[in-house]
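Can you keep this structure in mind? I'll have questions shortly.
Selected chains from the complex are presented in situ; the others are not included.
Order of writing sets the chain letters: A, B and C. Residues in each chain are counted from 1.
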Amino acid sequence: MPYVNIKITREGATAEQKAKLIEGATQLLVDVLGKNPKTTVVVIDEVETDNWGVGGESITVRRKKGM
Amino acid sequence: MPYVNIKITREGATAEQKAKLIEGATQLLVDVLGKNPKTTVVVIDEVETDNWGVGGESITVRRKKGM
Amino acid sequence: MPYVNIKITREGATAEQKAKLIEGATQLLVDVLGKNPKTTVVVIDEVETDNWGVGGESITVRRKKGM
């Protein structure tokens, strides 16, 4: 029954990479806590770089600075 | 003051259906806990089928398998 | 597969009331969108009144004012 939410910036993650995140997060709950994978839910949110901030500035601005 | 977040896959829910979710969730909080509907907030997130996983695989893959 | 998160203030909701929220939210997704109840997840968060604000002040303060 676990629920995992992964938030990343929208910068071109492919369907294949997202499938790997889903598979890996589900397996992690199986390995560490013995959870049932059939009822483990993973939701990935991709967030625009204008809408994500760290250090007080957006990722858009940080990318322009080469960070 | 309750806050309800409903996450569903993005598979064609209409504005009318979403209006019913908002109305129904608000009424549920009124009926069960006597909350004030005027300050009850409902937010619906529609998530791409590539970004939602259950059983370790994406909904996109599951739909192809007829699940 | 829907996921519903209900946030309310921690002010004495009983196990029976929370069971009704779970049942009602699950049924709502069945009725409106034809979702499978078996894989519908509902999570209720109860939040201390000091930690919930509306109108710029905490619910603790509002309760003292009779709001």
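Going forward, a contact is a pair of C-beta atoms (placed from the backbone, for glycine too) under 8 Å apart; a residue touches a chain by one contact, two chains touch by 3 or more.
Since the structure is predicted, the reported quantities are computational estimates derived from the model, not experimental observations.
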Oligomeric state of the whole complex, in copies, if 3 are shown: 6
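Just so it is clear, only the chains that are shown with their structure count from here on.
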Taking each chain's C-alpha mean as its centre, the one farthest from chain B: A
Centre-to-centre distance between chain C and chain A (centres being mean Cα positions), rounded to whole Å: 25
Gap in Å, rounded to a whole number, between the CA centres of chain C and chain B: 14
CA centroid of chain A to CA centroid of chain B, Å: 20
Two or more partner chains touched - positions in chain A: 39, 41, 43
Chain C-touching residues of chain A, taken from the complex the two chains share: 1, 3, 39, 41, 43
Contact set on chain B toward chain A in their complex: 7, 47, 50-58, 60-61
Footprint of chain C on chain B - complex, ascending: 1-9, 13, 17, 20-21, 24-25, 28-29, 31-33, 35, 39, 52, 54, 59
